[in-house]
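In this view, the complex is presented without one of its protein chains, the others remaining in place.
Our next item is chain A:
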Amino acid sequence: MSDVVEKTLTALPSLLSLDSQPGAAKLSSTSKLGNLIRGITELTSKHEEEKLIHRELASIKEQVSSPNTSMRQMKELMVRAIYCESLGYEASFSYIHAIKLAQQGTGLEKRVGYLAVSLFLNENHELLLLLVNTVLKDLQSTNLIEVCMALTVVSQMFPKDMIPAILPLVEEKLNHPKEIIRRKAVLALYKFYLIAPNQVQHIHNKFRKALCDKDPGVMTASLHIYLQMIQENAEGYKDLTASFVSILKQVVGGKLPIDFNYHSVPAPWLQIQLIRILSLLGKNDQRTSEIMYEVLDESLRRAEMNHNITYAILYECVKCIYTIHPKSDLLEKAAKCIGNFVLSPKINLKYLGLKALTYVIQQDPKLALQHQMTIIECLDHPDLIIKRETLELLFRITNTQNVVVIVEKMLEFLRMSTDDYTTIDLVGKVAELAEKYPSDCVCFSYKNYTYAPDNEWFIETMNTVFSLSGDTMQPDIPNSFLKLLSEGFESVEEDRKLRLFAVDSYVTLLKGETGKLPQFFLQVISWVLGEYSHLSEELKPATVLELLQKLLDRKQTSSETKSWALMAMTKLCEGRAGVSVAQQVSETYISSMDTVLRQRAQELQHLSQDSELRARVLPRDADLEPLEVDSSLSFLDGFVSEALAAGAAPYKPPHQRQEELSQAKVLSLEPYGLSLPISMSSCSIADRQSPTLLSMSSGLSGDSTDLSHKGGSTTLKFEGVKRVWGKEGYLAQKESVEEAVQVEAPSPLRSTSQQAEVVGSHSQTPTLTPTPEPEQEKQQLASSLFFGISSQSSVCLMGKSGPTPQRFRRKAKGQSSSSGATEQMSNSVVFTSTTVDNLLCNNPPDSTITSEVDVSSSKHTSELPQGLTAANGTCDIEAELTDSDLKGSSPPLSGDNGLENADPDPHENLDKPQGVCLSSHLPAELSGLCRSEITPLCTLQNLDLSACHVHREDTIVLVVFITNSSDSAVQHIRLDLDSELLEVSCVSESPAKDVRSVAVYLYSLTVRRPAVHVELAGTVSYQVPVGTPQTAQFSYKLPLTAFIRPLTVSTEEYGTMWLAFSHDTKQNLTLINDGQEPLVATLNVLRKKLQLHVVEVIGVEGILACKLLQDQPCLMHFRVHEGALAVWLRSPVPDLPDCLIYHCQRALQEH
C-alpha cells in the first residue's frame, strides 16, 4: 500500500503551484485555507505559528459574528476554525456558529456545520442542546442527504437526556425504503443503547427485524447491538444461535454480493462479529455449542489464504473454539492454528499467537510446552511488546517450581520499563506471585544457583518490588504484604524467621542510602520495625530508634511516612535512652502544622512516659479481641436527632444530591418546548448507575477470566485499605487477632499435597538431553520455566497442586475468626484468592477433584481439556431464576396477604416432568404454600440436585432435593451452603432411606445485606462405597422480592417511621395508563407483584410499606408529577431502597 502514498511534504512547494490536481478533489491552493496551511508550513518557529494563528483566529472571529457573512463564507470560515483547533488552538467562539451553520446551511454547508459540531463538542457539552431542534428538523426532511447527516451526527454524539425527543423519528427510519437510512438508524439506536440502554428496551423486536433485513449492510449494523446485548445477557438470546449460524454459513459460503468482499474474503467484518457473538452464546453451554461446531470448522477450513484478513478470522475462530464447550477435533485444529501464529516470522502474528496462547493456556497447558523454545526466544525479543506479552503468558503458568525464574524475568523487565501503566500492572503481578508462593521448600537449580521460593526470596522479591515501583504502586500491595506478614503461615517458627529476616533486611536498607526508597516502602519498613524488631536479639531498640529518627530528619520523607515512623517509635521507646529520644522527637513534631503528625507526636510523648499505659495500648504479640467498628455511627444518633429537631435538613447521600441536581438540570431544558413522547424524567434512571447496570456487570464477571481477575483485585484493595492502611494507628491489634485463631487444615488435604510434591519432584529428572552450549542455556531456562508443566498431563496437574493446600489453610483461618465484620472481610479475601488461584492454575481448590483427574490421567492426552472443564466448569451450574419463573410464581400472590396455594401451571409441568415428581417430596407443611419452580442445580455421576424456594409468611425456605440417579448406594452426603448476602440455617435434613429415593434438605434464609438478586453458593460432597469422594459446586439465585412481605402500618406510624429512617433513594417511574386512574393502577401492579401494603392514597400521592424478612421495614412514597411517578423510598437498611426501586422498575416494565 505504501507505494500508493508516496508523495510527501518535501514535494509541497511544487505541488502547491500546480493548478490541476488528479482525482475528484481540488487542491485549494488559492483559497484562504490553502494560504493558511501554506503559511504555517513555511514558518520555522512555534512562536511565529502562534502569532499567525492568533491573527487568523481574530479575523475569523470578526467575520463569523458579522451579520453580512453568507452561509457559504461561513462554511469556509468554519473549515479554517477546525484547522486551527486541530493545531491545538482554542476557537470556542466558533462553536455556536457551527451549530448555526448546521441549522441554516444547505448541502455541504450543513454538512460542514455538522462536522464542526462533532469535532468541537463532546457528548457532554451544553451547547449540544441547541442542536436538538436542527436534528429534529433534518430527520423529518424529505431530502435523503439531510436525513443521513442528521443520523450520522446523532450516532456520534447526542445529549442523553434528549434522546426521547428524537427516538420515535429514528425508530421510524428503521422502515425507510433506502438501506443507507435504515443502516444509519440502526447504528444510531446502537449508540442510544450504549449510553441509555433502558430507553430503547421497548424496541427490541425491531432489532430482530433489522437482523432479518434483506440488505446485508443493515443486518451487519444490527449485529453491533446484538453483540452488546448478548455480552450483557447471553441467556436471553440463545434462540437466535441457529440464525447467527446460518448467516455465518451463508457468508462463509460466499452468498453475499461481491461488493462485500475484502481482498477476496467475503465480508470479514461480518464474519468476525458473528464469531464473537457465537462464542458468547456457546460459553458454558454444550447444547448451543453443538449447533456451531460445523460452521466454525468450515470457517477454519476456508480461511486459507495468506493475508492478514484471513488471520484475523482464524484468530477469532480459535478464541471462539476455546471459549465454547470443547470439541476435541476442533481444539486440535485450533491448537495447530495457534502454532502457526506463534511460529510465524511476521511479528504481528507472533504477538497474536502469544496472546492466544495466554488465553488458552489454562485449558491446555501442554500447548505452552510445545512452544517452549519459541516462548524463550520471545522473552528476549527486542520489541518490548512481545516481551511483555510473553511475561503475561508465563504469569499464567506459574507454579511453585518455576515461580522464582518467572518472577526474576518479570523483575528484569520492570527494571527496564519506563511506562507507569505497565509498571503498576507488573508490580501487582509480581507481588501476587510472591505472596502466593511464599515459603515452600522445593529446590531446583538454574545456572548453578539454587533457587527456592523461601523466606529470603519472598522478602527480597518484595523489597525489589517496592523499590522499583516508586510511588505509583497500588496501595493494596503493601497492605496485603503487611497482612501476610502479620497473619503468618502454618508454623510459628517459620513466621518468626520470616519476620526476623524482614527486620534484618530493613535495618540493612535503612543503614544504607535511603534517598531513593519510595514512601510506600518506607512506611512498610517503619511498621515492620516497630512491630517485629524485638524479635532480633542482637538488635537494640536504640539502634532502631536512631534509624527511624534519621528517617524523620530527612527532607524528602513525606509527612504520612513520618507519622508511620513516629508510630513505630511509640512501640519501641523503652528504656532510658529510648525515652529521651522519644522526648526529643516528640518535641520537634508536637508543634507540626500537620494534625496527624501532631497527634502521633502527642501519643509518643505520653506513651513513652507511661510504660504501663503503653503496654496496654500497644501490647506485643497480643491476642486481643478485634476492634468493634460501629460503621453505622450509631453513637452519633443523639447528635443527629438534636440537629434535626433544631431544624437542620436531613442528610442526603451523594448520589441522591447529584440526582436532584441533574433533575434540576432536566427541568431547565423545558423552554425549548419540544414534544417529548416519553417523559424526560425517565432519563434520569440511566443517569446514575442503575441497579440494572450493576447487576448486569456482576453477572458478567462470573465466567470471563479477565473480568473476574480484575474484580478480584479490587475487592482485595478495598479490604486492605480498611484494615491495615488506616491512619487510626491501631494496626497492631487488628493484625494480631487473626494470627491467634489458627486452625489446622484437615489432614487428608495435606496428605494429598505431599503426595503431589513427591510426584512433582519425580517428574523433574528425565527432562534434559545433552545439547550444544548456548542452546543448552536456553534449554535449561526452558526446563526451569516450564517445570511442572511437563508433557504428561497428570504430572502437570500434580505439580500445580502445590499451592492449593496452603491457600486452604489460610482459608480455614479466615473463616474461623469470630467477629462478624472481620469474618466478612477475611472471607472476601479468601474468595478472591481462590478464584485467582482457580484461574491461574486451573486447579480447583478441592483436592478431591485433582485426584479424580489423576485417576483418569491414563486416558489419551487430547481429552485433557474436556476433563478439566468437566471438573471446573460444568458442575458450576447457575440456577438462575428467569423472569418466567418469577411470573410463574407471582399470580398466586395476588391476594392481599399474598400467600395462597400455588397451583403450578400444568403446561409448565409438562415441560419439566422431574419437577412434578420432586414436588411430591415437598414436606407436608410446605406443600400448600406458594413456591418457585423446581430448578435443577447440578448433575453428578450419581446424584441430581434440584431446588426451589417456598414463601412462608415469616421466612423463605430453600428446599434442596437430592436424587440418587444411579443404582449404587451413596454415603456421607454433605451439603454446605454459603452466601455473602444471606444467612443460611439448616431447618431439617431427611436423608434418603434407600437407593433411588429423594433426600430433602430444608434451609431457612435471611437476608444479611440486600441486593437485587441474592445468590447462594453450595458444595455437595458424597462418597460411593467403592471410589473416591466426589464434590461439586452449584449456585442458586433468588430475587430480593422473595423476601419482601407487606407491612401493615397506620398513616401515623408511617409518619414517625419515615422521619427515623436514614437511607433513601428517589427515582422516577413510568405510570401505567390502562384506562383506570393511573396512580391507582400503577400502585396495584406494584402491590401485586412485590407484595406491598398500601397505607393510604390521597389525590396524586400514595404511601406504601413493606418489610424485608425479618422486620426490616421500607417505606415508599409515590407522587404523580408531570406524567411520571416520582418515588421516594426510605429504610433503615442500606441498599434496600435501591434494590426495591429496581424491582419496581422491572415490575412495571413487565406489566
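Note that in this section a contact is a pair of C-beta atoms (placed from the backbone, for glycine too) under 8 Å apart; a residue touches a chain by one contact, two chains touch by 3 or more; residues count from 1.
By definition in this document, contacts and distances are computed from a predicted model.
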Omitted chain, identified by the protein name its UniProt record gives, among "NADH dehydrogenase [ubiquinone] 1 beta subcomplex subunit 4", "AP complex subunit sigma", "DNA-directed RNA polymerase III subunit" or "Dynein intermediate chain": "AP complex subunit sigma"
Hidden partner chain, touching residue among A:Ile386, A:Leu618 or A:Val950: A:Ile386
Absent-chain contact - pick from A:Ile145, A:Leu369 or A:Leu411: A:Ile145
Which of A:Gly107, A:Gly470 or A:Pro1132 contacts the chain that the document leaves out: A:Gly107
Residue numbers in chain A that touch the chain omitted from display: 1-2, 4-9, 11-12, 15, 22-25, 27-29, 33-34, 37, 70-72, 79, 82-83, 86-88, 90, 104, 106-109, 111-112, 115, 118-119, 122-124, 142-145, 148, 152, 155-157, 180, 183-184, 187, 190-191, 194, 217, 220-221, 224, 257, 259-260, 262, 267-270, 272, 308-309, 311-312, 315-316, 347-348, 350-352, 382-383, 385-386, 388-389, 421-422, 706
